[in-house]
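Working notes for the structure below.
A single protein chain has been omitted from the complex, and every remaining protein chain is retained in its original position.
For chain A:
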Amino acid sequence: MEEPILEIVEELDVSGVYKELSHPASGGICVFIGAVREFTNNEEVVALEFETYKAMALKEMRKTVTQASEKWPVNKVVVRHVVGTKKVEDPVVVVGVSSAHRDACFPACRYIIDTLKQTVPIWKKEIFRNKEVWVSAHP
């Protein structure tokens, strides 16, 4: 695996991700993009606010990508997540993996986004019309 691209950004531009993942030995490129959804449990979401513990988030991202590269033969990886306030339809996270064949990049991409959501210290607050809720904070 080449050195992965791991970033926390204020503005996420997903248009360049193909070039970042393109590799002469990669016949498959899998990209997951997470975006702001309009409704949570039938309540209208006005915006999402993200914050992070950046030094630790980048470390945890690197651990996750290293684990994925040990499980599947991947060539290039991009993980980029936003911080700040995001509106409906804004992209908030992109995970991209390239590999020789699709049977490596699909599961590796899925593993990275699933693990990121469990371990990387990023927090999301849902802003509704009349309340604000830190996601997953309470049982």
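Throughout what follows, a contact is a pair of C-beta atoms (placed from the backbone, for glycine too) under 8 Å apart; a residue touches a chain by one contact, two chains touch by 3 or more; residues count from 1.
Here, contacts and distances are computed from a predicted model.
The subunit not displayed here is recorded in UniProt as "MoaD/ThiS family protein", chosen from "Potassium-transporting ATPase KdpC subunit", "MoaD/ThiS family protein", "Multiple sugar transport system permease protein" or "Glutamate synthase". Only one of A:Ile5, A:Ile113 or A:Ile127 touches the chain withheld from this view, namely A:Ile113.
Where chain A meets the omitted chain, the residues involved are 34, 50-53, 55-57, 59, 81, 92-93, 113, 116-125, 134-139.
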